[in-house]
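A single protein chain has been removed from this complex, and every other one stays in its place.
Chain lettering (A, B and C) follows the sequence in which the chains are written, and residue indices restart at 1 in each chain.
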Amino acid sequence: MAGNTFGKLFSLTTYGESHGPALGGVIDGCPSGIALDLEAIQNELDRRKPGQSAIVTQRKEPDTVKFHSGIFEGKTTGTSIGFVIENTNQKSHDYTHIKDSYRPSHADYTYDQKYGFRDYRGGGRSSARETACRVVAGAIAKQMLQCIEITAYVSGVGNMTLDKPYTELDLTKTETNMVRCPDEAMASKMETYIKEVRSKGDTVGGIVSCVIKNMPAGLGEPVFDKLHAQLGKAMLSINAVKGFEYGSGFQGSTMYGSDHNDAFNTDGTTKTNFSGGIQGGISNGMDIYFNVAFKPVATLIQEYETIDKEGKVVQMHGKGRHDPCVVPRAVPIVEAMAALVIADFYLINKLYK
Amino acid sequence: MAGNTFGKLFSLTTYGESHGPALGGVIDGCPSGIALDLEAIQNELDRRKPGQSAIVTQRKEPDTVKFHSGIFEGKTTGTSIGFVIENTNQKSHDYTHIKDSYRPSHADYTYDQKYGFRDYRGGGRSSARETACRVVAGAIAKQMLQCIEITAYVSGVGNMTLDKPYTELDLTKTETNMVRCPDEAMASKMETYIKEVRSKGDTVGGIVSCVIKNMPAGLGEPVFDKLHAQLGKAMLSINAVKGFEYGSGFQGSTMYGSDHNDAFNTDGTTKTNFSGGIQGGISNGMDIYFNVAFKPVATLIQEYETIDKEGKVVQMHGKGRHDPCVVPRAVPIVEAMAALVIADFYLINKLYK
Amino acid sequence: MAGNTFGKLFSLTTYGESHGPALGGVIDGCPSGIALDLEAIQNELDRRKPGQSAIVTQRKEPDTVKFHSGIFEGKTTGTSIGFVIENTNQKSHDYTHIKDSYRPSHADYTYDQKYGFRDYRGGGRSSARETACRVVAGAIAKQMLQCIEITAYVSGVGNMTLDKPYTELDLTKTETNMVRCPDEAMASKMETYIKEVRSKGDTVGGIVSCVIKNMPAGLGEPVFDKLHAQLGKAMLSINAVKGFEYGSGFQGSTMYGSDHNDAFNTDGTTKTNFSGGIQGGISNGMDIYFNVAFKPVATLIQEYETIDKEGKVVQMHGKGRHDPCVVPRAVPIVEAMAALVIADFYLINKLYK
Partner (left out) sequence: MAGNTFGKLFSLTTYGESHGPALGGVIDGCPSGIALDLEAIQNELDRRKPGQSAIVTQRKEPDTVKFHSGIFEGKTTGTSIGFVIENTNQKSHDYTHIKDSYRPSHADYTYDQKYGFRDYRGGGRSSARETACRVVAGAIAKQMLQCIEITAYVSGVGNMTLDKPYTELDLTKTETNMVRCPDEAMASKMETYIKEVRSKGDTVGGIVSCVIKNMPAGLGEPVFDKLHAQLGKAMLSINAVKGFEYGSGFQGSTMYGSDHNDAFNTDGTTKTNFSGGIQGGISNGMDIYFNVAFKPVATLIQEYETIDKEGKVVQMHGKGRHDPCVVPRAVPIVEAMAALVIADFYLINKLYK
């Protein structure tokens, strides 16, 4: 109810603050007998972890996951899977400067409004460190889903936008550069741009795109839990996300029906795919694709004015080790959340066939 | 689990097919003692109903709601509220032409993939008639929320887009025209455009924008059930929706943090509102605003080719009484879904204060 | 959340007061393609309905169920099934005598404490009329479960207790008498006893026993949602129930492990069945059996003293048409609730195999 659980059949419940002793979670509903590749799970975490490249936060966290249950002799047992990621770097910082003041466009003010007080160290529960747990669960979901391929990539940084549709990109190139943009020329420009932004102590937003291939048809529920509605919720629940569109998206709202309708081939596939692989909330077997918009990170390494708890104006100076642009590290998070959504519907669908 | 329920504390469970005997639903969790204005509920349904103006489907349905329970001597009792909307116009049509074939960009194919067969009459459960039940529940939610104002309007039809922010619009004008666009000059152009599109048997997409004023601060949950994530899911669950963005939205992804951060006034309000009234998934008391993108309706009054169940090519001709553009009738649906989301968080918040 | 929904995958949401226009519900999660025998559903309702025999309430209600959705050409479509049972006999009574006073051991006082006021006519939502909706959903669940046989019967009325285990009874005799006790000699004595009790304007409690045969092994969840825990909750949620025991039950608490352990046969069946067909919360394929204790109905056709809302002592006289002993009519309700529990686990189990 308090929103620390995602998913119904394949569910993840998480806990953990940025500067507490550990983050962790419980995965419930993972079927028994799945041989888990634990190294592959850690690899996903490594794609998200701080300090991995020159354009992300330089905070040092190994983000090593330890499993406590639900796995026996290398396979899932069907019982709940508990895991923990220790915070190793939580002591070094002095947070008294933000204890009593509200940083603009952070969650400081709203947490105080909701809870009366907050763990202010590093943003507490509002820190994107929380997403490490999502990546663990998503990595297990991916392994359960086997041949369904979920691939995200950076398609926009600030005003730099990859105009090509995913079908014209070589997505295997995504991991070859630190921006995680599959177009190498664009990736290089984006990298330079992010470094420039950082040098000014500023930040910039961006877009992550995602493609799901080899989708079985028939996944999704017809009314409130449409497949794209759950994907949308999943993406919008990631820190800093401001928008979600799938298939033709916002552009589709400007089109005529006669152009937008996806005519069928005789095998049930469609000639175009403005529907984004989903019709009436249910997958049709075509590729699912969607875009996720991220705002610029709120922490600037600049001088600024804000207010304290009593409403008095205070001078602050952003410090610490923050991401100038969140999208490179958001790529594995988007994939993880997509995997959790698909895993849930994949299991639901086994029921009703 | 099968997705016919929305909301946790203030929840709506619905049923009903386009051409069955009735639609209906159960609202659970509405607190006791709320004096309901039943006429206001019917008024909301009338804003959504077919045949209300020259630019929507001419199907005749009175869409009269009858309440079966949960209301006594004019007030909610705290027990579940059952209601029914009879389908009065369901017999007139011959649907054998779509019985065995799949209309492009409809849910015919995906329902068959998921369920093995379907109630093909008028789209069955995939018909947007289902949203009538949402409007009933949303109208009750609005009455529970009292002074929180939820107002939606049409801000785009095809390529015609209202460029002004909501703060420069007079939203009381929305209901003065059949398009439900608060800018009268634009409304007039949109109306002409929709009529043109319809005269060709075509359809066109559009945008509905929504503003929530007088929001209390502190509503929303910090991780998976962020306020905007639930709003996004709610909107994406409406038929034909392809995208959702709130606050700065997709545009925000192109901005610098130094421009995007919302500096505080000393009273806790902010000088700008790129955050769209939500920080860290929790309302901050500023206006919430968001956009919802609708694709063009898939039913064209045109000749077209498609396939049947056996994969054979068949000729079809769209007929019936369909909307050339869905956004005018979507306005009360967007408001209703927003009201359901806010109602749920409003109740959750009473707990944790 | 407000507790009008039962079940997760195969779920029932209900509404309705004793004297409102109708009761009804929504069944969600019923798989598609099940050919429903609608007459069999009505037959179950008839087993529960008032006025069916000389020893139950003589209130006249046909309790006819009408389905509004989710069924097409005789088969379930996989979408939600809405249904309604109209109250036809709700106007005849004058309830002003109970409007402002609290009947002992009814829910009048507690509803006022919880909700601030109540629909006092016939007990409103606290009336056992609500269980009619459970019987409808249970009848559909039974049809989904096919060869799993769920059979309840009366094993106790007041101090008259059927001492034989179910294995020594001919359960096909249950429906041959109005008490629904499969032992005819005992049934006859119980009938006489109930009539005597009624003639004094008094009521008496009783026991319903239930047996589930042809259970597949492997149903149930290992921790909080143990199969017998859900059965227990289901039974305890029926009006007037005070206790639940399964397998060896309370008697089992007096036994030694060396007597209580169920030794295996080589085919996985067990030589004894003190476990009641469930081990560790999961079915083992043996018969499940359990007992449900019902208190005496609180409405007496006698003079009594009680208090009104202001705490003043008032004289009351019970009137109306009430059951002198609730167990004969509780038999189909116990079966229905058992069917809902098994249906839910049956579907869950399809997932994790």
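We take it that contacts are C-beta pairs under 8 Å (C-beta built on N, C-alpha and C of every residue); 3 or more make two chains touch, one makes a residue touch a chain.
Since the structure is predicted, the reported quantities are computational estimates derived from the model, not experimental observations.
Partners of the chain left out, restricted to shown chains and counted across the full complex, are A, B, C. Only one residue in the set C:26, C:41, C:204 or C:288 touches the chain that does not appear here, and it is C:204.
Taking the complete complex into account, C:307 is the one of C:34, C:171 or C:307 that touches the chain left out.
Counting the whole complex, the residues of chain C in touch with the unshown chain are 1-6, 8-9, 14, 102, 104-107, 109-111, 113-116, 125-126, 130, 156, 158-159, 197, 202-207, 217-226, 228-230, 232-237, 239, 242-250, 252-258, 260-268, 270, 274-276, 278-285, 291, 293-300, 302, 304-307, 311-313, 348-349, 352-353. Taking the complete complex into account, residues 1-5, 8-9, 11, 13-17, 20-26, 28-29, 32-33, 66-70, 72, 75, 77-82, 84, 114-119, 124-125 of chain A touch the chain not shown.
Within the entire complex, the positions of chain B that touch the omitted partner chain are 1, 9, 29, 31-32, 78-80, 222-223, 347, 350-352.
Everything that follows uses one rule, which is that only the chains that are shown with their structure count from here on.
Summary of the copy comparison: rotating chain A onto chain C for the best CA superposition needs 180 degrees, to the nearest 5. Counting the residue numbers that touch the partner chain, chain B and chain C have more than half of them in common.
With centres defined as mean CA coordinates, chain B is found 26 Å away from chain A.
Remark: chain B and chain C have CA centroids separated by 39 Å (rounded to whole angstrom). Those residues of chain A in touch with two or more other chains are numbered 1, 9, 222-223, 352.
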